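Here is the structure we will look at.
Excluded from the complex is one protein chain; the other protein chains are retained at their positions.
Chain IDs A and B follow the sequence of writing; residue 1 opens each chain.
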Amino acid sequence: MSSTTAGPAAAPRVETPFARFVSEFAASRLALGGLLVFAVIAAVAVLAPWIAPQDPYDLAQLDIMDGRLEPGAVGATGILHWLGTDDQGRDMLAAIMYGLRTSLLVGAGSAIIACAVGASLGMLAAYAGGRTDSAIMRVVDLQLSFPAILAALMILAFLGKGVLNVVIAIVVVEWAYYARTVRGTALVERRREYIEAAQCLALPTHRIIFRHLLPNCLPPLIVVGTMQIARAIALEATLSFLGLGVPITEPSLGLLISNGYEYMLSGKYWISFYPGVALLVTIVAINLVGDQLRDVLNPRLKR
Amino acid sequence: MTVFLLRRLLQAAGVVLAMSLLVFLGVYAIGDPVEILISPEADQQERERAVRALGLDLPIWRQYLVFLGNALQGDLGRSFVFNEPALRLILDRMPATLELAIGATVAALVIGLPLGLYAGLRPNAPLAKGIMAGSILGFSLPTFWVGLMLIMVFAVQLGWLPSTGRGETVTVLGMRWSFLTGDGIAHMIMPAINLSLFKISLVIRLTRAGVREAMLMDYVKFARAKGLSPARITLVHVFKNILIPVVTVVGLEFGGTIAFSVVTESVFAWPGMGKLIIDSINVLDRPVMVAYLMVIVLMFVTINLVVDITYSLLDPRVRLEGKA
């Protein structure tokens, strides 16, 4: 620094918004841990058919004599059952791995569809304004004032069980969260000068919406989306526990827990307990990530 | 204020009407009620007589009007299973659900507000971080699983509390209540805590976020510049501002609590409305489903109305807009 010119002081280190986002996110060890755990869980779910000790739904691999073995016992088929077996002699670890597949598929799938539906409608409401806006928001308000669990129960009562029906039910009860979030942000962003400028340039509407408006609505959408995936997984588990969710042929974690309920009172805790732990860890991990995302992406908490 | 009230009442009536239509379409238009209502052995003539008697030969909008007319007179059909008026079945079980929900709400406020206040005032204290981690758990834990764990620990392993049922009840005002007997309270502890976990977390988070936001506001700094004690600033200036969102949400959540008691009641075999509706769904007892839905909608609309009014009493700005 021998320069003595009156030029500008040494330029501060350039930091892209994304790099800054990553470093702020990583500031929370808890959130990083959550992300890591979630990555492991997702990998287990995807790879279940290859890494599970048995295919829990291939009846040929099961031996009814292995029913309700305690964790750590070795069954007649020679498999060491780390987490015990259920009443059918099914290895719980394998059942949990397969259960995770269903749970994650239903949770993430319905959250993504709900996000697409909700964000589109929210954007439409914000951009069209007027009657379209008030019509959409009236439905959103009605939907949000009605508890998710009840609406989902009713839909499933009418449609019947099944993976697809569960997804439909969750989408119906969750799209409104996305719609409200996107509309709120889009309304604020709409009044910003850069949108006015884009409109003055006579850019096509779809371009304004997708290139200008949507990217600015993404941060809150990401936060809501993360939380909603966790909610969707929990909701699916609850519905399955109540006997209204996925069918017995494709059990999710919730159904596994439900199956173990009757044995719990007689002290055979593991049939319910371990699927519950898996469910819990999954949801907590997602929520930890979502929580930190909210703190990082919320401009109001910035100093 | 009168105009404000009137407008809200009209809106509420509109919502009830809209929901009745939805419920009607959902329950009566999907699937054939004749299949359920009339015994399969009935011959063609009997069927037709029954269809006429039930008004099922009328166009759908006439059927709806009949349904609406009956509903207004408190007739929501008879349960197939219990052969009793569906509405009475539900009202019989309502006190059990209500006392559970009220217990959970009180627990949520009593536990959640102080913890949230502390976490908001000392966001970096280890205890505050512990509270917040706990609240994430409270949000994350699926209600039914916590219920199972409570039963496993306190009923099966330790044997401290009864696992299911309502216990001994006392009849007051023609309704049976558990919270007035020792046995009833023992039965209520686990379900009520189970049901309130989510709300405790919610109250903690709302309070904390509200406190943190309020502490950055100029009016708090000005209050400090006036030389007020920290206690007064916290309990009057900050607290009154966060009470508004907390009361709103907790009030609105009361409906949610009643709805979520479906899960808690199933886990603990608590004989309330929620247990009834799950049983009814499983045997497709449609009149009970309809009656339950209409009762819930009515409750929700009432809760929203009460919250709105309370809100306007707490926040002078809303009160004034309502006047104008």
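Rule of thumb we're sticking to: a contact is a pair of C-beta atoms (placed from the backbone, for glycine too) under 8 Å apart; a residue touches a chain by one contact, two chains touch by 3 or more.
Keep in mind that, in the parts below, contacts and distances are computed from a predicted model.
Asks: Which name from "Acetyl-CoA C-acetyltransferase", "Methionine ABC transporter ATP-binding protein", "Spore maturation protein" or "Phosphoribosylformylglycinamidine synthase subunit PurS" does UniProt give the chain that's left off?
Replies: "Methionine ABC transporter ATP-binding protein"
Asks: Have a look at B:N241, B:S266, B:S280 or B:S312 and name the one touching the chain we're not showing.
Replies: Touches the omitted chain: B:N241.
Asks: Quick one: which of B:S229, B:N282 or B:T302 touches the chain that's been left out?
Replies: Of these options, the touching residue for the absent chain is B:S229.
Asks: Quickly run down the residues of chain B that touch the omitted chain.
Replies: Interface residues of chain B facing the absent chain: 217-219, 221-229, 232, 236-237, 240-241, 244, 314-317, 320.
As a working rule, only the chains that are shown with their structure count from here on.
Asks: Provide the C-alpha centroid distance between chain A and chain B, rounded to the nearest whole angstrom.
Replies: Inter-chain centre distance comes to 24 Å.
Asks: Hey, which residues of chain A end up touching chain B in the complex?
Replies: Per the stated touch rule, the residues are 30, 142, 145-147, 149-150, 153-154, 157-158, 230, 234, 237-238, 241-244, 254, 257, 261, 264-265, 267, 269, 272-273, 276, 279-280, 283-284, 287-288, 291, 300-301.
Asks: Hey, which residues of chain B end up touching chain A in the complex?
Replies: Going by the criterion above, the answer is residues 15, 18-19, 26-27, 30-31, 133, 136-137, 139-145, 148-149, 151-152, 156, 163, 212-213, 252, 255-256, 259-260, 262-263, 266, 277-278, 281-282, 284, 289, 293, 296, 300, 304.
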